[in-house]
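Yeah, one chain of the complex is gone here, protein chain that is, but the others are all in their spots.
Let's look at subunit A:
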Amino acid sequence: MTRFRTAALVGNPNAGKTALFNALTGARQKIANYPGVTVERKAGRMIMPDGQPIELIDLPGSYSLDAASPDEEVTRQVVQGEFPGEARPELLVIVLDAANLEQHLVFAQEIIALGVPTVVALNMVDLAERDGLTLDPAALSDALGVPVVPTIAVRKKGLDALAESMESASQQDLSTRHEVACLSMPEQRLAARNIAKAAILSESRERKLHANLDKVLLHPWLGPIILFALLFIVFQAVFAWADPLIGAIEGLAEGASALVTSSMGESFVRDFLTEGVIAGVGSVVVFLPQIIILFAFILVMEQSGYMARAAFIMDRLMAYVGLSGRSFIPLLSSFACAIPGIMATRSIADPKDRLTTILIAPLMTCSARLPVYTVIIAAVIPSNAVGPGIGLQGLVLFGLYIAGIIGAMLVALVLRRTATKGAASGFIMEMPKYQLPPLRDVLIGLWQRAWVFLRRAGTIIFAATVILWLLLTFPKAEPGESQLDASAAGHIASFMQPAFEPIGFQREMTLALVPAMAAREVAVASLATTYAVDSDDEAETENALRDQISARWSLPTALAFLAWFVFAPQCLSTIAVARRETNGWKWPMVMVGYLFALAYAFAGLTYWAAVGLGL
């Protein structure tokens, strides 16, 4: 008996394909890009009932073989065996939303007409029952001419039956396939409607839960209030809950550093390990807790079906600047870090919308700016209360976040009329059914994002940190001379200083901008080193640094530095990920160029306005 080695899951978006994929393959997944396109290729190992593994791939959700987006084009090419370098799957598993047969059967018929061994997973039968639908899988199987297996992927029900059906699919008699090829779209839809009708045993039109939730969550006034309240809770959580975890990671890094210091003699290698590797990579891994917390919220919002509602609510506001509600999710992610934010733009179908979103993502205040903001605000802004429960320092911090958002909106407005000019983007989005997100799928999603972030920290950020450490360490200082003055980085700063003098920057600040290219928060460490604060403990460093800054910096200078960091483009990994996602250097260069120009102009304006006001 011939047996299959490869199979692919194919189906409409929101059919529960990913949940089924997770249930069938567990955590044994490999995620990469299809060559030449930024579409994710998800593959995993599925163990068949005979104990043999097969490769299962999760194809991007599609509405039709007549592709309307890069994702759908990949699906079409793979199932038709036309994708270069990708073998045609030997078996196709169509995933259908049981509660949405009428619509999902249109694409299913196209797939069945391909004449490849096919099995149908009639998924989410529990939600269909909740909606008052009773289905007859046997009737559906008769009408389609392929086996139909009812499944509930999130509860791992029907998976064994599905696997057995897949295993015996090699004996399918392909000659009895119904002819559906080359029907027009309305004819296909009519056929789908008739098949669905035949498979539905009983139906009540009640969908109370769904409709009632939408009544509240999409209410013209309540909806936005609920969304903004939720976002407020998310940001509170990101900053409050992450604190102890960040402390733990810092402790770990210090411990590792101490271990290396005590177990090795003083040497170049030891300094390289402690100051370069551990301090550098550690300063980035510290953001992992915030990223995980933010993504936990985002994944729950996505998988419960709420995210589409949030996009619906935000669409009108985004439309004012030429974007659509779809850009909301990537921009929200960018508050943790622009890297996952830029990667999340893949869900935006319109290429110009997507490009605009990538270009403005770095303006969302990412968590790496927070250490810079906190230290400088604490140093120069008095901790007065300006109202009940509202401190001046908190207000300034809030203002910096708002400045980033307003900046992003204005830049989007300008970009949509210049560089990314084009027809007004549309907004067409299916609102998925509400459901409780399965913990398992949230955890797998979190693990995948965390892994992408950690891998980046281990490669690009690691390399950048090492180079900067070398620049700061060599050439060695003469006795009496400061290491930073003598180092290559110091020379670069002196060279740059004339350009930054007019916007109120002192040389130490210019110097801090150089290592901040790797990661913005390194600016704090750099300033601390420059002011010769000899301390290993970060909290102590920050306190001491605060005193140094309040003694040495004028208010206009400090405000200019804060303004710089609202736009500050210096993060190599963001530039690298933008290059990958736009397939070239052109757009990352545009991004860096405009961000530098804005940072310079805004810092200068702030400085001279503050000086003019006599601050």
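Simple rule for what comes next: contacts are C-beta pairs under 8 Å (C-beta built on N, C-alpha and C of every residue); 3 or more make two chains touch, one makes a residue touch a chain; residues count from 1.
Quick note on the criterion: contacts and distances are computed from a predicted model.
Protein name for the hidden chain, per its UniProt entry and selected from "Ferrous iron transport protein A", "Na(+)-translocating NADH-quinone reductase subunit E", "Phosphate ABC transporter ATP-binding protein" or "Xanthine dehydrogenase family protein subunit M": "Ferrous iron transport protein A". Screening A:T6, A:Q29, A:S64 or A:S554 against the full complex identifies A:S64 as the residue touching the chain left out.
Set against the missing chain, the residues A:L317, A:A463 or A:A499 yield one that touches it, A:L317. Within the complete assembly, A:A113 is the residue of A:A113, A:I381, A:I444 or A:A525 that touches the hidden chain. Residues of subunit A in touch with the missing chain: 63-66, 68-69, 99-100, 102-103, 106-107, 110, 113, 131, 181-186, 189, 207, 211, 214, 218, 220-221, 223-224, 308, 311-313, 315-317, 319, 325, 349-350, 423-424, 426-431.
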